[in-house]
Structure formats: structure tokens, C-alpha cells
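Every protein chain except one is present and positioned as in the full complex.
So, subunit A:
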Amino acid sequence: MTTPSRMPEPYGQGSGANLADILERVLDKGIVIAGDIRINLLDIELLTIKLRLIVASVDKAKEMGIDWWETDPALSSRARRDELTRENAELRERLARLEELEPGRAEKKEAP
């Protein structure tokens, strides 16, 4: 294909190189230059993390002990719900404490 006289036959290059080989190089390696079109590098890093997650089967990831997205409210609806529940409970508790401090005011509010 290319300069066979100088180089050994390419091994797995081009179509043979798997997608992971190519992505890990063109996304994670190479020279980083901020072009005029700013893609936040963090975006790319997040993207590769996301890619790794999306394509990994969830069970496998859990098996390997990777489950942080379950508790990250930005990624998990359950975590979001849990967080709301927790926040709710915390607020109720605070409210109860306040009501204890000021019983008169709380009664007024509850019975208009």
C-alpha cells in the first residue's frame, strides 16, 4: 500500500486498527492547540469519559467498581431524586427546629 520497500507491512493500520486505537490517539493524544473554534478541552475529556461509560455495559462497570455516576446528580435521575429527597428531609428538619424555637409563629403559619 505505502512505501513497502522502506517500511514493514503496516499491522492493523487504517481499516484494521480498531476504533479504540484511533479514538485514543486522535482525541486523547496529539498536540493540543486552542483554535478559533473553542471546544473546551474539558468537554473532550468529559466526552471520552462518557464514551467509555456509554459503551461499557453497566453491569461490567459496576463489577469493576465504577459506579460513581449513580450518585452524580448530573448523570443519574435516581441520584437526582435521592438528592431531592435528602434535601427535602434536611429542610423539613430545619423547619422543625425553627418551629421548636418559635412555636407561636409556626402555629400561625400552619393555621391561617
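Here is the rule we go by: contacts are C-beta pairs under 8 Å (C-beta built on N, C-alpha and C of every residue); 3 or more make two chains touch, one makes a residue touch a chain; residues count from 1.
Convention: contacts and distances are computed from a predicted model.
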**Asked** Looking at UniProt, which of "Iron complex transport system permease protein", "GvpL/GvpF family gas vesicle protein", "Cytochrome P450" or "ABC transporter ATP-binding protein" names the chain we cannot see?
**Response** "GvpL/GvpF family gas vesicle protein"
**Request:** Just the residue numbers, please: which parts of subunit A touch the chain that's not shown?
**Result:** 2-3, 6-8, 10-14, 16-33, 35-39, 43-44, 47, 50-52, 54-57
